[in-house]
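My questions all concern the structure below.
With one protein chain withheld, the remaining protein chains of the complex are depicted in position.
== subunit A ==
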Amino acid sequence: MALPLPPGVTQNEVAFLAEMELVTVVPRQRLESIDLLGGRTPTLRPPHRADLPLWLALLLKKQRRANILPPPWLHPSSLAEIILRETKERPAEFSDPPPPAARASLARPGEAAAAHHHHDAHEVLLSPPFRPSSCTADAPAGYLPFHWLEVAEALLAHAGDDVAGVGASAGEVRGLLRDLVEVRAAKMRSSTSQLEGFGGGLMSLRGVGAMELAESRGFVLAVVDGVRKIGASVEAARREEEEDGGGEGAESDEEMGI
């Protein structure tokens, strides 16, 4: 009541968070390293690639000071492969999140060269939302990272010509993305039927992206809550049966008498 906002992060917040994802750029101009809250950005020297946060990359792109290399999973062939997997090969589930990288990317801001050699010793295996370099040029093709929709949309909107660079039009990529969004939205809807049977009240949301979660959060929560309420009385009866093997029934009835 007090808080008018729905629970969970909203779409705009998700899009904002996604701007922290690293993307690979090919700079056109030199740029000294910038000291940011999240760490120092690498020094940009024109022919060398570097990984920058998405927001900075988009800024440089708008100023025509860099070109963005789209991540491999945004390539039309990769998207087509994912769509095929989602529709034909495993139509019942979302495709897997990207596998853990063998080694974390070294070009990460905040990882100074001195720091990274002893960084290896206690390397932590990160789960999807916190995985670095899932949107850089080193990301594996054929897997959707957590922020796939946000990053893809931002790149298409502001760096369409770069996305189109590798022998495919931005329109083609956009079309494939639309298909993918629709396929996965339909899957999200039908996944409610997993709640049908008693006992099996589980929905697997593995591999679902941040934006999709933000979109379906209200709906999924409402469905789960509804199923819980419908099952509540049956559940209560079952639990009562389990706890007392009868005998107590008469006593409690008497208590309720007026």
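As a convention for this text, a residue touches a chain if its C-beta (ideal position, glycine included) is under 8 Å from a C-beta of that chain, and two chains touch if they have at least 3 such contacts; residues count from 1.
Here is the rule we go by: contacts and distances are computed from a predicted model.
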Considering only the chain that is not displayed, what protein name does its UniProt record carry among "DNA replication complex GINS protein PSF3", "Cyclin-dependent kinase inhibitor 1B", "Spo7-like protein" or "ESCRT-II complex subunit VPS25"? "DNA replication complex GINS protein PSF3"
Just one of A:24, A:78 or A:216 touches the chain that is missing; which is it? A:216
Answer key for A:20, A:36, A:92 or A:232 versus the chain not shown reads A:232
If the hidden chain were put back, which of A:15, A:69, A:139 or A:180 would touch it? A:15
Residues of subunit A (touch criterion as defined above) contacting the omitted chain: 6, 10-12, 15, 153-154, 157, 185-186, 188-190, 192-193, 195-196, 198, 211, 214-219, 221-223, 226-227, 229-234, 236-237, 253-254, 256-258
